[in-house]
Each structure stands twice: as structure tokens, then as C-alpha cells.
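The structure appears below as C-alpha cells.
One protein chain is absent from this view; the other protein chains keep their places.
Entry: subunit A
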Amino acid sequence: MATVTSNNINSDNRARSSKVESPWKVMLKRLRRNKLAIVGLVVLIIMAVAAIFAPFLTDFGRDETNLARSNAAPDAEYRLGADSLGRDIYTRLLYGARISLTVGFVATGLRIFIGVVLGGVAGYYGKTVDNIIMRIADIVSCLPFLPMAITFVAIRGPSIYNVMLVLAILGWPGIARIVRAEILSLREREFMEAATALGISDFKKITSHLIPNTMASIIVSATTGIADAILTESTLSFLGLGVAPPTPTWGNMLTDANNQFVLQHRWWQWVPPGLVIFIAVLSLNLLGDGLRDALDPRLKQ
């Protein structure tokens, strides 16, 4: 066979990497070098674990009240003090993490789903379809967030699901724009022409060739998106439009501290939830930055 001789020549040309490295492994390797991102990731994992195992980490029930000890300062019994109804702040922080993190992840997941579907269709088909979808995106992103969110929750009633829904509905244009822009350039690449020449259908081309190529930017924008969602949930809950009491979230715990006297004399009622929100958002942003660098092809070494 004529090709046998050429094999030997060719095998010398190739990079001698016996181990196959998938793009994900490469990304993880680079991420590991970024200390701050790893700190962020570890903090988030600790928070998630604490939220999941909340009942085992505290002696109190979530809504257990002890009016005799309301507004108690931190001591041996209430490690972070008690709120106005005598509920343990530490316990409520743990349970609040469940809601806040869930809202952050689910709302962002939903937002990405809508954004990727619409952005993918707009970018791939272009022309009229693109115009219609992107003009809708423009309209949605023109809507002022808080008034819209407040109206939405006011009509549908305050609940954790409505918070997720409103975050997704008002938040998708950002993701859709990113996905569309990437697909606009990707679809002109030769491997897409090659895919067409292999007889692959439009649906498969979008889902299995184009969207995986946009994963890097989606992940980065998702990470910071989760931070945004947690903050917005806090804002809505603080305004009494998020999750209804007595279910605790980091946001509605702050609502309890909504007056001058508490702010001045009972720091334990507002510093812990505020601090936790701050740490969670900071960690997510650090991780997002780390991922951005890890997924940047220009930094290939």
C-alpha cells in the first residue's frame, strides 16, 4: 500500500502527546493556577454544602422562636444572636443560603436557556428572524428592571418561583446577544460548510456544532450572572417582593434591620446576612474572572 511509507513520515510531524487533553481538562489546569478563582470556588462549595446540610449544622429549627430572648446579642446559645422574634440568625443564614443560591442558579439557568435558544436561532438564520428576535431583545433590555420586576411580582404574588421567572424573562437579552454574535462569526467558518456538506440538519448544526463552540463565553457570563441574580433576589426580598416570610433569604433577613435603631444598636441582625451576600457575590465574580482567563484562547501556553 502506498500509504504505508507515508505513515512513518507523518507520525514524526505530529506533536508527541500520548495523553489526550480535552478542552475541559486544559481549562481546569489553567484555573488551578489562579489562586483567587480557586478561593472563590472553595468558598462557594462550602456555602453550597452548608446550605444542603443545614439541619445538621444547627440545633434550632428554621422558624423556631423564643420571644423571651428576642433581639439577643450573640452568646453561647445564639452564636450570631437572635432577631426580633427570637429566631437564631446563624440558623436562618444557613437556610437562607438554600433559597438565595437556588434562586441564583435556577434563574441563571433559565436565563441562559432562553438566551441560548433565541440567540442561536437568531444568529444561525439571520435576516428577518434575527431582526425580530433581536428587536424584542432590545425592547426587553430597555425596560427598567426594578419597576418591571416589582410590577410582575405584585401581579403574580411574591414567591421564589416568580423571582426566578422575572430574573430570567428580563435577563435573557444579554446572553442572547453574546450567543448570536459568536454564532454569526462561527457559522461562516469552514467547518460549518463541511458539516453542511456531510448532510447534517440545521437543528443538529446549531445544537451540536455551534452552541458547544460558544460554551466558553456562556460559562463566563453565567458565573457573573449568578452573582447578579443573588443580588437582585436580595433586593426584591428586601423590598418585600421576593420570598414571603417566614422563609428566610439573605435579602429578607436584611429587611428586618430596616430601621435606624437596629442599625445602630443590633449589628448582629444585619452584618451577617450582608456579609454573606458580599462574600458569595465576590466569590462568584472571582471565579467568573478566573474562568474568563482560563477559557481565553489567547493565553494558550
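Note that a contact is a pair of C-beta atoms (placed from the backbone, for glycine too) under 8 Å apart; a residue touches a chain by one contact, two chains touch by 3 or more; residues count from 1.
Operating definition for what follows: contacts and distances are computed from a predicted model.
Of the candidates "Response regulator", "High-affinity zinc uptake system membrane protein ZnuB", "NADH-quinone oxidoreductase subunit N" or "ABC transporter ATP-binding protein", the chain left out of this view carries the UniProt protein name "ABC transporter ATP-binding protein".
Of A:H209, A:R266 or A:R292, it is A:H209 that touches the chain left out of the display. Screening A:F53, A:F113, A:Y161 or A:F191 against the full complex identifies A:F191 as the residue touching the chain left out. Checked against the hidden chain, the listed residues A:A73, A:I200 or A:L239 yield one contact partner: A:I200. Along subunit A, the points of touch with the absent chain fall at residues 1-4, 6-7, 9-11, 13-15, 17-18, 20-23, 189-191, 193-201, 204, 208-209, 212-213, 215.
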